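A single protein chain has been omitted from the complex, and every remaining protein chain is retained in its original position.
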Amino acid sequence: MTELVQLVVIGLSTGSAFALVGISFALIFRTTNIVNFAQGAFAVLGGQLTVWLVDKEWPTAAAAIVAVLLVTAIGALVGLVAVGIRGLTTPLASLVITLGVAFVFQALQLLAFGDRPHTYPAVSGRAWTVHGVVVQPQYVLIASVTVVAALLLTLVLRRTIIGYALVATSDSVRAAELVGLSLRSVAVVTFAVSALLSAVGGLLLTPIQPVNYDSDVGIAINGFAAAAFGGLVSIRLAFVGGLVLGVAQQLVVGYGDVITPQARQYELAAALVIMLVLIGWRSRKETVT
Amino acid sequence: MRLAATRLAATLAAGAGAVWLAYRLDPNDVPIYMNMGLAALVAIGLSLLMGFAGQISLGQGAFYALGAYTAAILTVGLDPDERLINPDAGIPPWAAVLVAPVLTALVAAAVGVPLLRLRGHYLAFATLALHLILIAALFAEDGFTGGQDPGLIIAKPLEVAGFAMGGVGDAARNLAAVIWGLVTVALLVGVNLVRSRAGRALRAIATSEAAAAAAGINVAAYKLRLFVLAAGLAGLAGGLFAFRLGFLSPDAFPVIISIEFVVIVVVGGLGSVYGAVLGAIAIVWLQDRLQQLGTREQLLGFDLPVQAPGVFRIGVFALILIVVMLFLPRGVLPALGDGLRRARRGR
Partner (left out) sequence: MTAGSPTPPLPLLEVEGLVVRYGPATAVDGVSLRLDAGERVALIGPNGAGKSSLLNAICGLFKPAGGRVRVAGRDVTGHSPGEIVRLGVTQVPEGRQVFASLPVEANLFLGAFGREFRGELVTAALRYARRRGQVQERLERVYELLPKLHELRDRPAGQTSGGEQQMVAIGRALMAEPRLLAVDELSLGLAPLVVQDLSEFLRRLNEEEGVALLLVEQNAALAFELCERAYVLEAGRCVLEGPSSELERNELVRTAYLGGGLEVA
C-alpha cells in the first residue's frame, strides 16, 4: 500500500509537468487550429536555459525567471512563423512548420549544450515522510505551481480582454476577424502564453528528469496525449490527462515487472498505449464532420 | 487516354533506365543509389497520405524498422536459441520480404482505425509514439531482436531463382535493380490511384473534407486505405533494407529518419508521386553531402565541434521544412516546374 501511494505521489508530480504542456497544446489548438509540435521544445528549453544560468552561479529562482521570459519571447516568434501566410498555410502546413521549428531547436541545443543530459539541484529542504511515503519538496513545488498556473490561466481567459480575444478566436475565427482582431496577433500571444506554461513545466521537471537536446519528442508526445484526453480543446481535461498519464507511467515502472522484467523501458510505451485506448474510445463518439 | 498512355510509357522507360543504371554506376555509388530507391518507396506512400488525406505520419521510420525486423527475424527464425544452432531455421528470405509489408500494413490498420476519424492530427503523434515504442521494444527485447549488441545478423542471402541480392558486388547491383523496379511499380500504382475513381474522391477530400463527406464519400475509409498503403510501402522498403547490410540494430532507426521522410515529401510536393521520387534522390544526396561536411575537422576556417554531423543533419532538414512550408507549400519541385514553364512561355 505504501509503495502504491509513493508511486502515485511521484506520478502526480511528473504528471503535473505533462499537464502544463498538455494545457499549452489545448490552448493553441483551440484558438489557432494548429497542433504545435514545438511544444516539447519550449519545455526542454526552459530546463536547458535554467541549467545553463544556474551553472553560471545564478540563483536558481532568477535563472528560472529569466529562462521562462526568454522562452516566452521565443514562443511569440514561433507563433508568428507557425501561422504562416494568410490563405496559403493550411493546418497541416503549420504542423510541419512547428515540426521544423522543434528540430531547429534540437540542432541549436546540440550545438550549445552538447549531447548529454543536464540537470540542476532540486529545491533544498528535508523531504516529508508521511506513513512511510516520502514527499520531496520538488514534488510539492511542481504540483502547486501547476495548480496555480492553471488557475491563473483560467482567470485570464475568463476575466481579461486578452483572454476574451483568445476565447473569441477559438469560438469563431471569422467573427473575431470581423470584430477587428487578427488571427496572427492572437496566435502570437497564444504561443507566448503556451511557451511560458511549458517552460515552467519543463524547468520544474528537470531536477527529477534531466533534459537532453532531444527530450522534447517524449515531452511533446506526453503533453499531446494529456491534451488528447480532453479532445485537444478542454483545458480542464488536459490537466486531468497529464496527472493520469504521470501516475500511469509510475505504476508501470513500479508494478510492470510482474508482466515483463524489462518493464522500466516500457514506461512511455505503456502510458501511451493507455492514452491510445482512451483516444480510440473517444473516437467512437467524436467523428469527423 | 492518350496522355495516360504516354505517361505510362514514359514512367516505364524511366523505370527501365533506373534499373539499367544499377548495373552501370560506379560500385561506390551503388549503396547510396539503393538508399535513394528505398527512401522513394517510403516517400511515395507518405506523399499520397499527406497530399490526399491531409494527414501526416511521423512514424514512417517505425514502419520501415518494423518491416526490416519482420523480414530479418522471420528469416533467421523466431526462436533465438534455435537461430544459433540451426542455420535452416526460419522461412526463405524472399517470403520474409513479402510478409514484411503485410504485417506493417496490419499494424497501421490497427492504429489508423480509431485515430483517422478524429480531427486534429492525432495520427501524427500516435505514429511518432509508435516509433518510440518500437525502439524501446527493440532495445528491451534484445533476446529476441538482438538489441544493440550484438544486433541481428542475417546469414542467409536473399535469393530469387538463383539471383542473389545483398550489400556488395553484383548482389548489391541486383538489389538496387529490384528496389528501383519496385519504385516504378509503386509509382504506377500511385498514379493509377490518383487518376482512378478513388482518386477523384481523394482529390475531393484534399480540397474539402466536408464537401467530400456530403457527396457520400467515406472520408475515413479512404484515409485509412492511404495510411495502410503508405505503411505497407514503408514495410516493403524496410524488408529490403534488412538485406542491404545483412545486419540490423535499433540505432539504424532514430526518430529523425521519420522526419527525413517528411522532408522528402515536402520538397517533392504533397501528393506528387513523381515529386516524391525526385525528392528522395535530392534529400538522400544532400544527407550524404552533409554527413561528409559534418565529419570534416574544419569548415570555412572554423573548427567543427564533434556534434557537427548531428547539428547539420537535424538543423538543415528542419530549416528546409520551415522555409518550404512557408513559401512553397506545394513543394520545391512543383514550384521549379512552374517556374520553368513560365520561363519557356515568356520567351
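Per-chain residue numbering starts at 1, and chain names A and B are given in the order in which the chains are listed.
FYI, a residue touches a chain if its C-beta (ideal position, glycine included) is under 8 Å from a C-beta of that chain, and two chains touch if they have at least 3 such contacts.
Everything quoted here is computed from the prediction, not taken from an experiment.
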(request) Mind giving the shown chains that are in contact with the missing chain? (result) A
(request) Using the touch definition up top, pick the residue from A:Val189, A:Leu204, A:Ala226 or A:Val244 that touches the left-out chain. (result) A:Val189
(request) With the full complex in mind, choose from A:Val66, A:Leu181, A:Ile208 or A:Ile274 the residue touching the hidden chain. (result) A:Leu181
(message) By the contact criterion defined above, which parts of subunit A meet the unshown chain? Give residue numbers in ascending order.
(response) 160-162, 164-165, 167-168, 170-172, 174-182, 185-186, 188-189
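To be clear about the criterion, only the chains that are shown with their structure count from here on.
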(request) Round to the nearest whole Å and give the separation of the Cα centres of subunit A and subunit B. (result) 31
(message) For the complex, give me every residue of subunit B touching subunit A.
(response) 50, 54-56, 58, 111, 113-115, 117-122, 124-126, 128-129, 132-133, 136-137, 139-141, 209-210, 213, 219-220, 255-256, 259, 262, 266, 270, 305, 307, 310-312, 314-315, 317-322, 325-326, 329
(message) Under the stated contact criterion, what part of subunit A meets subunit B in this complex?
(response) 29, 35, 37, 81, 84-85, 88-97, 99-104, 106-108, 110-111, 114-115, 214, 217-218, 220-221, 224-225, 228, 232, 260, 262, 265-266, 268-269, 272-273, 276, 279-284, 286-289
